[in-house]
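Okay, so here's the structure we're looking at.
Just one protein chain is left out here, and the rest sit where they should.
This part shows chain A:
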Amino acid sequence: MTITEILSYGFIQRALVAGSLIAVLCAVLGVFLVLRRLSLIGDGLAHVTFGSVAIALFLRINPAVVTLAAIPLVLLSSFGILKLTDKARIYGDAAIGIVSSLGIACGVLLASVAGGFNIDLFSYLFGNILAIGTGDLLLALVLFAIVLLAVFFFYYDLVAITFDEELARSSGIHTKTINTVLVLLTALTVVLAMKLVGIMLISALLILPAVTALQVAASFRVTILVAAMLAVGSVVLGIFGSFILNLPTGASIVVVNFAVFMLVFSVNKLRQAR
């Protein structure tokens, strides 16, 4: 099958466009998150959405809009992660662990009281990159614009708090505000992008391109650019590769990401050994 033939399918076009937009978003946020020890925030917040499923059950919300029920809860939880790291002096990984297990526990309690399910709500919360609609595409575009504008606007402050929060605070940056902005953007990205492409892909795109870019890049700006390019490249390569090799697409993209990481890592090691 030729490339033009593959591209003639609407679902492939949408997968490429929405996938690339989300890849850039995740890669950019990922660089900040990885450096701040919040790599697993994607997985953590996905667990939290379970609590929102319970709410949807109670209120008998239409499954198509169950994501809307998830947004406030996920924003709140991401804020909780931030508060825990800040006030209780806990590392990010532990804070994420606390919030995600609490999310599941509350969901379980509520769901048990509600007594059974009407549909498999998880299938509505977690999407697939091959099944993106036109409305979803618009959603990805709006999300892309919001997050990138915010990162652009707060860029220097974000970089400052990522490297040395104490220094940033003493030099007059409102670190609390900036921290809040970062986790809220992440929460919004995770919950909406997860509905489009599924949690496995989000989780991978938040971590792998950032980690790979950190292996090579010199300046912060370059790191972000490299991460974004790697992420988009892996999405495009993963989509076409899965087509040619007849494999599931989401998993292929994750494997491509890991392969790129291994490649960059090995080249780095070889160069250092010399």
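We adopt the following convention: contacts are C-beta pairs under 8 Å (C-beta built on N, C-alpha and C of every residue); 3 or more make two chains touch, one makes a residue touch a chain; residues count from 1.
Simple rule for what comes next: contacts and distances are computed from a predicted model.
**Student:** I want to check something: the complex is missing a chain, and I'd like its UniProt protein name from "Metal ABC transporter substrate-binding protein", "Succinate dehydrogenase / fumarate reductase iron-sulfur subunit", "Aspartate carbamoyltransferase" or "Protoheme IX farnesyltransferase".
**Tutor:** "Metal ABC transporter substrate-binding protein"
**Student:** Among A:Ser39, A:Thr85, A:Thr212 or A:Thr249, choose the residue that contacts the chain missing from this document, as touch is defined above.
**Tutor:** A:Thr249
**Student:** Touching the absent chain in the whole complex: find that residue among A:Ala46, A:Ile96 or A:Leu192.
**Tutor:** Checking each option in A:Ala46, A:Ile96 or A:Leu192, the one touching the absent chain turns out to be A:Ala46.
**Student:** Looking at the whole complex, which of A:Gly97, A:Gly127 or A:Pro209 touches the chain that is not displayed?
**Tutor:** The one listed residue touching the chain not shown is A:Gly127.
**Student:** Out of A:Gly30, A:Gly80 or A:Gly107, point to the residue that touches the absent chain in the complete complex.
**Tutor:** Here the residue in touch with the unshown chain is A:Gly107.
**Student:** Which residue numbers on chain A touch the omitted chain?
**Tutor:** Against the missing chain, chain A presents residues 1, 6, 9-12, 15, 43, 46-47, 50, 63, 104-105, 107-109, 111-112, 115-120, 122-124, 126-128, 130-134, 199-200, 239, 242-243, 246-251.
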